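What you see is the complex with one protein chain gone and the rest in place.
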Amino acid sequence: MSAAPPRVEMRGICKRFGEVVALDRVDLEAAKGEIHALLGENGAGKTTIMNILSGLYRSDAGEIRVDGRPAPIRSPKDAIGFRIGMVHQHVELIGNFTALENILLGHEGTGWVLRAESQRGAVEEVASRYGLSVPLNERVKALPVGIQQKIEILKALYRGADILILDEPTTMLTPQEVDALFATIRKIAEGGLTVIFITHKIKEVLANSDRITVFRGGCRVGTVRRPEASRELLVQMMVGEREFPAGAGRPGAVASSSAGPPALSVRDLSLRNADIHLLKDVSFDVPAGAIVGLAGVSGNGQRELAEAIAGLLPVQAGEVTIRGRSVEKLTVAARIALGLVLIPQNRIDEGILPSLSLAENFVLGLHPYIFKRSGFFEQGTAHEMARIAIRDYNVLTRNERVPSAHLSGGNIQKVIVARAMALFRAIGGGILIANNPTRGLDIMAAAFVHARFREVREGGGGVLLISEDLDELCSICDRILVIHSGEILGGFDGPDYDVYRIGELMAGVRRRQP
Amino acid sequence: MSLGFVFDISLLQLTMVMMAPLIIACLGEIIIERSGILNVGIEGIVTVGSVAGFLGTFMMGSPVLGCLTAMMAGGILSLLLAYFAISMRANQIVVGLGIFVLGLGLSPLSYRLAVGVVQSPPQIKTLSGVPVPLLGNIPYVGEVLFRQNILVYLTYFLVAAVAFFLFKTPLGLRLRSCGENPRAADSLGINVTAMRYGACVVGGFFLGLAGAYLPLLITGTFTDNLVNGRGWLALMLVIFGRWMPLWAFLGALLFAYVDAFQFKVSSLPQMAKAVPPQFLLMLPYVFAMLVLVKVASGAEAPRALTRPYDRESRE
Partner (left out) sequence: MKGAWSEEDRRHAAALAATYAAAAALALLAAALFILAFGGSIRVAFATVLQASLGTWGGFAQTLNKFCPLLLGSLAVAFGMRGGHFNIGVDGQIYAGAIGMAAVAFGLEGLNLPWPVFVPLGILGGVLAGAFWGLIPGVLRVRYRVSEIFVTVMLNFVALYLVDYLANGPWNDPLAGDAITVPIPKSAVLPQMLPKSGGHMGPLIALAAAAGIYFMMSRTIIGYEIRAVGDNPTAARFGGININRITLVIMPVCGALSGLAGAIEVSGFHQTLLLGLTGPTGAPNYGAMSILIAVIGRRHPLGVILAAAVFAILMVGSDSLQRSIGLPGSAVFVFQAIIVLTVLYVEARRQLST
């Protein structure tokens, strides 16, 4: 270490959200001209600490210094004053504004009149210095995510940021875009800026950073310099001494024995929104007694596919068949009756009724079946079923009468999975579509969910598992399909998957299939 | 009845008179909604503005002071809405309905308190027309547009000023960003809370002024049903105008024309026999519904409308 103080220094940072400790006395420092990676699993605290540095959250305790001087950051405005700029994981742009308006916002220059055109030159100058050419006059919502991200970076640089924070910058990008991004980042760092990027991908860290700080469970595990880091070391730091569930039930041969129709069959399904293809000629089968995985970078049409099959989006072209019955024209409820159960992607917005009781949440969707079509809502039955689910799924709650909004995210997910499984049994189904069902769950809970999926398979049902986590897919799927830009680019049979080839397809690299 | 009636100068002049309160209220609501706050209490706030405008003029003898009183009253009620919607993060529709009823109650109450029980209701002098030199002499167009009262001229200016403010000034850009994506605005150092409070108060000034217009220019007295749904119509005009002042101005002209039309027609003796006046009185409201059916599905509201902003909420 040289005598000069680090560009950023954070000491003893603590942050709680209600009863959850998000950060526990965390220290962090980053130097001038350095690319510093923050590595950790979901919920490790890396985004929280950067939100504190960028003024979005206030820390409960701790001290921040910039260039050796105390930097009391209480708002984003303060952070901008200390030349800190952050690019969030989900870009925070205003869709109805042009790129230029987004960049100028809050930094419009002097005077009462907006002179966007006279600022354009200055923006273009910054853009060309870092090789960030973007169409300044386009409305942002019409631009691809990769471009939107460039606008975000440009926005921060235009404000004269010396410290640039990027939160999971590669999740939505193609490999080419990722390469271009890291080239840009390197250029920015060489210009003397400090770049801090948050990620959970070890490969990226090893390829592109100077130093790496690893987080786990709201604590800093340690900081290593790139040359001293290795895959094994980083995994060990990220995961700790946790015990993995043994390779229980590696996927094997498809348990399907029936000659009957597939649980789910999709033919040439297409969906467009204005000029954009959300889904293009998607065709695949989920055989009865099989778990089929759908791999892909998020935002490539997975959500639309699940919703079109479930009847939440209209099927504009193509066929969807559930257990041999054509369903394109049917309502959601009718498709459920034919054997389709969906675990939605967004558990809070799409999964629960926040102010209704846990019992009333548990019977949502199940209610036409368990009340024996009498027309009456039997509280006793609902409560009884909810109590059983709470016990079986180990849901942490005082009782089944509390509003579901009081539960933590993981427990809500358990309720949703329990409900889906009960519904699946009630309708004697069919096909279970699960969209990222284990996101945010701890390893034991995820393994428990996977065990349920295997039960469905053993029982002769089909599972379509949509996940961004390739490791999860490889561990339980009988077959993996890859989706990219709304198209199925390939299918692979288990149990031994060519992960690299799947990765290529996820990135949209087409080649004749070997 | 000749076809010429629909272009009659006095009909169009009346249209301009009826248009002003609608568009003034609508501009206020646009400013408020552009910041991300939905104000469904508008009818109540305009009602309070009308009584404040009347009483201010009546007691101080000056229409200017009357308008200022109304604007203050509108600003204060709007501030109340802002406090609940922004600082308390309450449900904006429920709070708005509370403000609506509060305004309905406050108006007759303050009128009675100030005026007492009297035989004949007090009158104020309605503002007379001030023709603009030269422009007012242009045949037809000039006569319709520039032989009006001073508040109609102010309306022309306000429409242009609000449009310019929203789309051509840094502050307008910031205001719109708060209504579209407050988190993005906040991360750029824009004080979302302050912008939204400011929008509510300034918008409230407009709503109060719109209320004051009614006794000052149309009736000269205050009656309990003076506003008669104009606030709600203004709220619909916001959607009709897609949150843009110029489009809303066109919408206000259309609505005012229908209103003026029913007023003129019902005063024609041969019409009064053919169509009962009540059906003519329904016209503006039926027309409003038909218009909504046409525009509602295509309209795109500010993305963050009705959503309270909490910086530390975790997504």
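Each chain carries a letter (A and B) given by its place in the written order, and its residues are counted from 1.
Assume contacts are C-beta pairs under 8 Å (C-beta built on N, C-alpha and C of every residue); 3 or more make two chains touch, one makes a residue touch a chain.
The model shown is predicted, which means the values in this text are computed figures rather than measured ones.
A.B. asks: Give the residue, chosen from A:Ala30, A:Val327, A:Leu342 or A:Ala434, that touches the chain omitted from the document.
C.D. replies: If we include the chain that is not displayed, A:Leu342 is the one touching it.
A.B. asks: Among A:Ser118, A:Ser133 or A:Ser355, which one is in touch with the chain left out?
C.D. replies: The one listed residue touching the chain not shown is A:Ser355.
A.B. asks: From the listed residues A:Ala31, A:Val126, A:Ala180 or A:Leu312, report the one that touches the chain absent from this view.
C.D. replies: A:Leu312
A.B. asks: Using the document's definition of touch, tell me which of B:Ile30, B:Leu102 or B:Val152 contacts the absent chain.
C.D. replies: B:Leu102
A.B. asks: Would you write out the residues of chain A that touch the absent chain, in ascending order?
C.D. replies: Listed in rising order, the touching residues are 18, 310, 312, 331-333, 336, 342, 344, 349-356, 360, 363-365, 367-368, 371, 375-377, 379, 398, 401.
A.B. asks: Extract the touching residues of chain B with respect to the undisplayed chain.
C.D. replies: Spelled out for chain B, the touching residues are 40, 80, 84, 88-91, 93-95, 97-102, 104-109, 112-113, 116-117, 223-225, 228-229, 232, 235-236, 276, 278-279, 281-282, 285-286, 288-289, 292-293, 296-297.
The rule is simple: only the chains that are shown with their structure count from here on.
A.B. asks: Centre to centre, by mean C-alpha position, how many angstrom separate chain A and chain B?
C.D. replies: Result: the chain centres lie 45 Å from each other.
A.B. asks: Which positions of chain B touch chain A when the two form their complex?
C.D. replies: 167-174, 176-177, 180-181, 183-191, 300, 303, 311-312, 314-315
A.B. asks: So in the complex, which bits of chain A are touching chain B?
C.D. replies: Checking each residue of chain A against chain B gives 17, 54, 56-58, 75-77, 80, 86, 88, 90, 92-97, 101-102, 104-109, 111-114, 155, 159.
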